[in-house]
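Missing here is one protein chain; the remaining ones are kept as they sit in the complex.
Moving on to subunit A:
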């Protein structure tokens, strides 16, 4: 028996045994255990294989900085890779598996990488696998990726729920150790709204693992008392299992709460994780300090861990990490661990002290070896001894665990996330928290304070000071007496010389001291370069254990102070955060919402196939029995509209309702054409420009009353136009009396087009729709038979007699049904956006295919719309500048292939006959193309250099993508009813 559960002691519930499995074997742990403590209690020290060299590894910590004991928890879709066994709360039925090993953890073929380690050092990617280049992608990279790696992601969809929430408080306390608990208590008693967040499942921090007595109680019981008082305060919120991972602008903190990560089958009523954004007036960082590993040969083998970890397993979990434990230290922590182990009856074989002398005293009977260093460890899957060197002599010491202490680093990560670097202190031999102002301060060992009594005092003082800044009367707490504290000071030892095995700085990324040396020799001397060249600090633990040692070692190699080396940049997240938590509820349809038109149901029952247009699903065509492909459906729909009538859903158009005495003037300024004289009851086509003179969007605007208009925009630009109008109204012309609101979702709108449109519409609408009473471009409120108020617009996007009918969205489907019924005898059909597109290309109407952000009004043949006599409109001034009026600009033309059945595709380029394809010979491009059933030919709209004067010219449509070259004749961009005879009937 090497590591084992003690008979008594620990903050665990010995009455509550929990079964779990590890690599298929069943074990028993106790309530209150982490997975790591339960495995150690079962003498399972080997927990993983390292990333690159596949070296056997066990836990080196008992907390969230763990680099080695990374396991996959759960199975199937719920399996989560790279969980730190040292923080995973044990639960009944937990399933854990080791990673990065094959076929088994004990017999791992990948360990052969260890033999290759001379080739796998820093920069091995760049050096070893350079030649031949073609081998990299096909051979080297897949092999390396297979051999080096951590856990594997489950490929099934995550079955669990996640959510996001905001919280607000006067004081956020990060960390529930002695400083944090006392800070929260002082602030809570003073009446502040306090949030106390701690990453662990049990508040208490070091009070749970130190063998001191506080106010006459065991530290763990004293912590319990503080927690129960805090729980009783209504203004204090305790958030265990909550990691504050980021500090953002305006005192917003990001945190993730693991709501149900500690249960075998999460309740569907609750999220498994909750992402918090906590807005705090003040915050206290009480995140404690990290014990540094010592960097010596073989310091990564299973059984080597920090002294604090050994003490935590002993005191908090009642687990002895070994039967014969050696201690290697440069300060008081090692001596305290030796004393605690000895007090619990665990054999301590030696305390090896790197310092020549110190005031620290080992318990009676334990051998102290001063001025010595460990240079190697023996054993494979667990150490069985160590080799030390002292004054040139070597000695083997038997041990099955080694507790090491290299001093302390305050955990200042959060405070350095917004650009401020931590500050090197010669006195503390550590990087300390920077001053980031009065709103966010460090307390306790995060502030460099060493003992529990000092932490309690510091937490109380800092909270009282922040409380009074916020106007609360804070009374300092009665600080308890603490007995049995130790002196945690140390003398830095960055690197133990004489290593006879790799001495690791970064365990998780397998970075050894030799790699840091290589980086310096090869010129990657800046710490950020050293980091990237060696990958030190780039693993999922972000160098929590290794970064300060890296700075110290590099400083020593270069003969400077660590202050000169500095640290790399700190960024969120403090510990890894699951994508599920970041996505929150935004999964599936909640991540990419589906917008359906009020006529979606109507389209569906008429057999529509839908096409995604942004978030919208628009009806594309309505297939009928016997139609073999979409083209057959579209051709039929087009011919039906031209011959009889068709009904199309145009609800997705943007609709903006505009009011006010200044509305006419406003419209006159944002459209390039005139709007002042638009009569009530009329619609007008309008063209908006950008300020640079290029066309922005188009649509119709109808005047429904003296000071009341309704505008339509294209589907794609509905939001942009609204935003643009708001900007113009609010920043350019705030004096104009105009108000507008988007009503896109409030109205269902449908277009009824075709020679039979009037007959059919008259069966639905009460009002007189004769050409005299309701002429082309009429726009007004009408009453449907049955009494429903609606809006009718006689506008056409097909060239046919057409009406757009708008009804309140909820009536859309019923009204569309009624129109279909009214038109049945007239041969009505439903038609979709594909037929709509064919109809408009046949008429030469433009869309954003033509208005592509490069075209002027004149380019698309609408130059005469520009009302240049207006004093001002958006885009007026720059629309006349040189370049936008040049004669060789691309202009809108029509194209007909010489052979009607030859297809032309949008995107194809235009060439003069016999010209070689080249940028210099490029004559323009096809913007829209389709098959015209009316003409029995493919047709296209195109933007052609000086196009309008080239009507009649034969050109070549060159489509390199599809390998097609089609001769075509340039024509005017209108293929059907050029005289608009069909509109005015």
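Assume contacts are C-beta pairs under 8 Å (C-beta built on N, C-alpha and C of every residue); 3 or more make two chains touch, one makes a residue touch a chain; residues count from 1.
Heads up, the rule we're going with is that contacts and distances are computed from a predicted model.
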{"item": "\"Group 1 truncated hemoglobin\", \"Xanthine dehydrogenase YagT iron-sulfur-binding subunit\", \"Peptide ABC transporter permease\" or \"Sarcosine oxidase subunit delta\" - which is the UniProt name of the missing chain", "value": "\"Sarcosine oxidase subunit delta\""}
{"item": "Option touching the unshown chain, where A:254, A:410, A:654 or A:823 are the choices", "value": "A:254"}
{"item": "Which of A:111, A:215 or A:279 contacts the chain that the document leaves out", "value": "A:279"}
{"item": "Residue in contact with the excluded chain [from A:265, A:731 or A:918]", "value": "A:731"}
{"item": "Residue among A:655, A:876, A:889 or A:909 that touches the chain left out of view", "value": "A:876"}
{"item": "Which of A:110, A:151, A:205 or A:246 contacts the chain that the document leaves out", "value": "A:246"}
{"item": "Contacts of subunit A with the absent chain, listed as residue ranges", "value": "166, 246, 248-250, 252, 254, 277, 279, 572, 691-692, 723, 726-727, 730-732, 734, 871-872, 876-878, 881"}
